[in-house]
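Yeah, one chain of the complex is gone here, protein chain that is, but the others are all in their spots.
A and B label the chains in the order they appear, each numbered from 1.
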Amino acid sequence: MKQISLYRRHKAAGPLLLIIALLGIGTTFNIASATMKAPSNTFDRSAAIEEGKQIFLKGCSSCHGINAIGGAIAPSLIGVGAASVDFQVGTGRMPMADMNTQAMRKKPVYNEKEVAALAAYIASLAPGPAVPTDAVLNYERDGNTAEGGQLFRNNCAMCHNFAGQGGALTQGKYAPTLMGVEPKYIYEALITGPQSMPVFSDKTITPAEKLSIIKWIKAAEAEPNLGGATMGRIGPVSEGLVVWILGLGLLIAIAVWLTTRAR
Amino acid sequence: MTTTEKRLGAAANFVDERLGAAGWMKKSLNKVFPDHWSFMLGEICMYSFVILLLSGTFLTLWFDPSQRDVIYEGVYAPLKGLKMSAAYASTLDISFEVRGGLLMRQIHHWAANIFMAAIVAHLLRVFFTGAFRKPREFNWILGIILLTLGFLEGLFGYSLPDDLLSGVGLRITSAIVQAFPVIGSYFSFFLFGGAFPGVGFIPRMFTIHVLLLPGAFLAVITIHVMLVWYQKHTQFPGAGRTEKNVVGHPILPVYMAKAGGFFFIVFGVTAFLGAVASINPIWLYGPYTPGQISAGSQPDWYMGWLDGLVRMAPPLETHAFGHTISWNILIPALIVPGIIFTLMAFYPFIESWITGDKREHHLLDRPRNVPNRTALGAMSITFVLIALINGGNDILATNFHMSINQIMWFSRIAIFILPPIAFIITKRLCLSLQRSDRDLVLHGRETGRLVRMPSGEFVEIHEPISAEKRWILTSHEQRAPLELPPVDARGVKRQQALKNKLRVRLSKAHSVAVPKVSAAELKEIEQH
Partner (left out) sequence: MSAVSMEIESIDNPGTPVHPPRAADVNPRAEKRAEQQVALLFALSGVGSLLLMYAYIFIPLDVFIFVPVMGNQNAHQLFLGLGMAFSLFFLGMGAIHWAKTLMPETEVVNHRHEFRSSPEDREAFVQTVKEGVTGVKLGRRKLIKGSLAASLGLFALPPVLLLRDLGPLPGKELEKTSWKAGTRLVTDPGNRPILATDLEVGAVVQTLPAVPEGTERLLSDIAKDPVLLIRLRPEDFQLTPEKFAMTHDGIIAFSKICSHMGCAVALYEQQTKHLLCPCHQSTFDVTRGAKVIFGPAARPLPQLDITIDTEGYLIARAPFNEPVGPSFWERNSQ
């Protein structure tokens, strides 16, 4: 005992104690929450998988095949993970209404619980990226806006435009706008690479960097109009239209007034 | 005599005794300017230029034209701590830390866009009304020079802030420079002070943008305006107007008040745009690094048609004897615009060669009365518009759910097919307008009132048009095409038979017209 009390005033004692205390709290909380949720979780999970399977057979299997192994018009879903399902079905992209165009965001067909069930079912087939939890998605705490902007301009702006407004791809495909997209879905899109989008691996763009990107997108979304109406933040094309229609149009109207005789 | 008059007299006396200016001033102040809204387009250009000088001077007070690396520590949080050029950082400071700085930046940029738009509109007015004809060919060429200077000045100004969008523009500029055969890479290295993006381009461009080109502008604009002054303004045909006179308001006081007032209006409208509409939000683009890019990277509208041409160019390169020639850059970015601008500059001479008309002209043409020229103009506008649309094909594609590939293929085909179609349609439209003019003079205006004749037939009452209107519709001249028979009147064989044949052909096409109403015809009608 005396030995320990000797180290009490050591300069590392404070931080060390803090770490021990934090670890302790963390473990206790983890155990507690695990013990509290564990039974219901396993129960829920198998039920959810079963429910998901039923939804899948009814709504998805006609294209993706009975066991999600893919068909002539739709890819295999083995190994795509819960994150992919959550993104595609949660944003209403799947089920696809029109096969000819790109799957676009629309009102989801399934509710939150059904999406979770579907995700659980697909995840049960083969391991894949999981749906990020709220704890992971704390971009306000873990992200850095300026760094996110740099990452965004390097990895995202070429398709989604400098302000996340979206842009054109080949043959009528497009990168959708990122304005108003929930952080969870942005994160899932980054790790799963939906439709035309490539995958951004966690090793090359770390989870922290992904949160920085999200934080920057959210900052761009919330940014007030610093210089007046933005006209879509799509660059010089809309500016050119404004010049001809509003600028020159107004000036010509005044010139016409100027050169007519007063009555 | 009131005191004011006395003072004015004394001042005039003071100046005149030293400069002997009274005679010249009297003549100048009595100069007459005809009124027409389209004559104000040139003034919009000049006033925008003054606005550009004023707002530009304001911006230079804070702008740091340097490619030196700095770490941004200003108020705009999303860029804090990033490495960027001093040029970009100082533009951010102008935007966010100098009061009125963002307003001035936006006024400067809107004014530049209005400047170019007004130049183009002014050019079209001069072209379609034939105001470029003798004796005004010099001024037409000066106008083309101003337009060309405008492209350069605009490109440099757009590039100065060194943001991601303008950097991409510079990257493309450097590729165009590099594409010049033989001297390309040398020229590029000298221009940029080394391999792109180099260290010297922004300070050099700054000097050109704020000193060299504005100086050239000032000189050419001065000559341009002095020539208008000296040669007196053209006027539209109308009652009392002839080739020998100018009818309008004298400089003092009406024209002075109107033109002066219009300057403030142009400035006011530009300031209004600067206040309510964001332009070139460089803080969103981010600092330039060559490895980054944004979707929809476009130049300003007046360069957009060039970008559109580059986009639709075929993938052609020649590789021979260890050298490369990039036709995919040279043709759309240098050769085609070069041809267009040369033809445009020489058009007054080309037209007078075709018509054989070497007389002075001070009365403007109504576009319908010169169908060939009007059709040629419509053809050129169609060409540029298709190129411009293709320059924004990605923006069109995203906003109207189209495919860039489809728009590109449409443009590639349409750029060859639609301009000739526009030519034919416009020419026919002009001729049918001439026909309706003729009907109007002969039969008068339809009143919409129906009268039943004793025979039971219904006829609409036509009201004769006023003498002034009739004059406007019939005062233009209709010249016969050139005749250059292979053997001339003195029995000598003409040289250059092929050239003459072409000239006669063109002249014939140029003089196609619906015969206008003659005095004799009118007399006959009146006697009925």
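Rule of thumb we're sticking to: a contact is a pair of C-beta atoms (placed from the backbone, for glycine too) under 8 Å apart; a residue touches a chain by one contact, two chains touch by 3 or more.
The model shown is predicted, which means the values in this text are computed figures rather than measured ones.
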| item | value |
| --- | --- |
| Residue among B:Leu61, B:Met226, B:Leu316 or B:Leu502 that touches the chain left out of view | B:Leu316 |
| Touch criterion as defined above, residue of B:Ser38, B:Ser297 or B:Asn372 at the omitted chain | B:Ser297 |
| In chain A, positions touching the absent partner | 147, 150-151, 154-155, 158-159, 167, 169-171, 173, 175, 193, 195-201, 203-206, 209, 224-230, 257-258, 261-263 |
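One rule holds in what follows: only the chains that are shown with their structure count from here on.
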| item | value |
| --- | --- |
| Chain A and chain B: spacing of chain centres that average the CA atoms, whole Å | 47 |
| Interfacial residue positions of chain B with respect to chain A in the complex | 35-41, 44, 77-82, 95-96, 102, 106, 110, 113-114, 117-118, 121, 164-165, 258, 261-262, 265-266, 269-270, 273-281, 283-286, 289, 291-301, 304, 392-395, 397-399, 401-406 |
| Chain B-touching residues of chain A, taken from the complex the two chains share | 145-146, 149-150, 153-154, 157-163, 166-172, 174-175, 216, 219-220, 223, 225-231, 233-244, 246-248, 250-252, 254-256, 258-259 |
